[in-house]
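The other protein chains are all here in position, but one chain of the complex has been omitted.
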Amino acid sequence: MQGPLIDTLARRGVTRRTFFKYCATLASLMALPPSAGRAMAEAMAAAPAASKRPSVIWLPFQECTGCTESITRSHSPSIEGLIFDAISLDYQETLMAAAGHQAEEALHHAMKENEGKYLLIVDGSIPLGLDGAYSCIAGKTNLEALKEAAKGAAAIVAMGSCAAFGGIPKANPNPTGAVSVSDIIKDKPIINIPGCPPIPVVMTGVLAHYLTFGTVPELDKLGRPKAFYGETIHDRCYRRPFYDQGKFAKTFDDEGARKGWCLFELGCKGPVTYNACATVKWNAGTSWPVESGHGCLGCSEPDFWDGGGFYRALSRPADPLKMAATAAAVGAAAGVAITFANRAKKSSAKAAHETVTLADLEK
Amino acid sequence: MNEMQFLTWVRGPGLDIAIGIFLLGVLWRLIEIYSLGRKVDVAPGRHRDGASGLHTVFRRSVPPPGMIKRSPVTYIGGYVFHIGLAIIVFLFEPHIILIRDLTGLSWPGLPSQVIDLVSVITLGAMLVVLADRIKNPVKRYLSTFADWFTWTLTFLPVLTGWMAVQHLLLPYTTMLALHILSVELLLIVLPFTKLFHAFTVFGSRWYLGKINGHRGVPV
Partner (left out) sequence: MSASLQKGINALKEVIDAPVASYLNSCVHCGLCAEACLFHLETGDPKYTPIHKLEPLRRVYEQEYTLLGRLKKMVGLSKAVTDDELEEWQELVYDSCTMCGRCSMVCPVGNDIVYMVRKLREGMAVSGHAPDGIKGATKRTVEIGGPMGLKWPAVANVIKKAEAATGETINVDKPGVDYLVLLSSMEIVNYPEYLEALVKIFKKAGITFTLASDAFEATNAGMQIGASDIAKVIVSRIINSAEKLGVKYVLSPECGHAYMAIRWEGPNLIGRPYKFEVRHVLEVLEELRQKGVLKMKDKFKEPLILHDPCQIVRRGGVLEAPEPLVQTVAENYIPIVDKQKWNWCCGGGGGASAIHTEEAEALRAKAFRIKKRQIEENGVNTMVTFCANCRIVIEEGFDHYEMNTQLLGLTELLAEHLED
């Protein structure tokens, strides 16, 4: 395997073998056949010189920068970072050196030069309220910026739950009128990579897939790559046996919690959350929320902020019951009303009673 | 509406409405039925141990002599699915959490694999009693649209709950939402159909036992 990337890696002390192992891991995580690992390695290794590398433009909208933080907190920073050597990250506000007019210049130049070919990454939701005035960059609303950038993009990656589904800005009462990328762009392939934030290797894995094969990976109904979002947390959770046995922690420091019992009762949304946390974990496989003793928030699902509360078990009502008392009272009133009506009817039937004689037996 | 919003709705406003209508319906119908009252029986009663309303409430759950042989499907199918439903509803941990939320009461449950098995058996029993309702001349003769409708509304919660756990047909989140929705439909319909026997069976058996017990006949 030859190529500029291999040389760069070798200079930083990463052997070819290590690089290949990394690609193989990536491929297996995405449930691709073994040959795909090699294909990925060869494709990335052969990444051409800077000017010919695929252009990637990253536009941040109503976001918290968590997704950028996550992708840069990879478990092998040197390798994750080097993925960026396989692409030409032409615009990324957090990572780029330029600012102000220079940054704008870089953006427009990249869009023009690579028209129809660049990969557009978006993080953060897009506000529609006040004609988009809630979030503007360089005098342009996010909405305008997205539409403009989407026109020349080959594909769009909606990075993080905000871009994929609207995220926290969209949470009730959604004061800015926040929406997701796919609410606005309807004519380009969109890969949703939700999570708040998404797992680092999920982000890089999807990019690697795109770079290798030039295609969007297989997506589920919500536009998420099935390779990482095909299973629920619940189905891959190491605490599942406790769920099945009914052993639940009832508070965060009771005996059950200390014994590592299931966190369903404490609001874990594992059963309805599709993500790779239970298998891939976080921080180079150090741990993940459940393993650390906190239930899954469901952060890779749409509208998880309004899902009834992080600490309310799935089988509990999402909101306190409001109608029960009134409904019961209304029901009782209806019952009492019909009772009176029935009494009246019975009385009049009795009053209408004429003593039955033999004549009454014949028509 | 995406599946998560659907799930949150059925867990939220949907449940609120369903429980509201359920409580409204139950109170209304109980009062409507039992406020009709009964004339006092002035004939001198005959006392017999074991002949009373309360005795019949329990005793009538035992099949009378010779009847299982005459109608095995009705008795065995009926027992299996009623007990199955009770086990699933009251001994599945996530359900117990819901009950505790609504009433404050809770108790230990059974492992989910046991519930899974019981669900399959219950579904089987319900299909058998459905088949019998179609085949048996008396049941077929008596059955109206309401009988098929209430069977379906009772079957769907068990089916969708089981399908959700088994990850069949639709993704879990949607299946779970459908399961909760099907329970809500069942709750709404219950007070206004023969399903209300869940409440009136106690009153009916009690009256039966009391009226016959007055004459000294334990029924």
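In this document, chain identifiers A and B correspond to the written order of the chains, with residue numbering beginning at 1 in each.
Rule of thumb we're sticking to: contacts are C-beta pairs under 8 Å (C-beta built on N, C-alpha and C of every residue); 3 or more make two chains touch, one makes a residue touch a chain.
Just so it is clear, the structure is predicted and the values come from calculations on it, not from any experiment.
Asks: Write down which of A:21, A:221 or A:346 is the residue touching the left-out chain.
Replies: Within the whole complex, the residue contacting the unshown chain is A:346.
Asks: Out of B:2, B:152 or B:204, point to the residue that touches the absent chain in the complete complex.
Replies: Checking each option in B:2, B:152 or B:204, the one touching the absent chain turns out to be B:204.
Asks: Against the chain that's been left off, what residues of chain A make contact? List them.
Replies: Where chain A meets the chain not shown: residues 334, 337-338, 341-342, 345-346, 349-350, 352-363.
Asks: Hey, which chain B residues sit against the chain that's not shown?
Replies: Counting over the whole complex, chain B touches the hidden chain at residues 28-29, 32-39, 41-44, 46, 48, 56-57, 60-61, 64-67, 70-71, 74, 78, 133, 136-144, 147, 192, 194, 196-197, 200-201, 203-209, 211-212, 215-219.
Keep in mind that, in the parts below, only the chains that are shown with their structure count from here on.
Asks: Can you list the chain A residues touching chain B in their complex?
Replies: Spelled out, the residues of chain A in touch with chain B are 165, 220-222, 232, 234-235, 243-246, 248, 264-265, 271-272, 274, 298, 301-304, 306-308, 313-319, 321-324, 326-328, 330-332, 334-336, 338-339, 342, 346.
Asks: Quick check: in the complex, which residue numbers of chain B touch chain A?
Replies: Touching chain A: residues 2-5, 7-8, 11-13, 15-17, 19-21, 23-32, 35-36, 93-95, 97-98, 101-102, 108-113, 167, 171-173, 176 of chain B.
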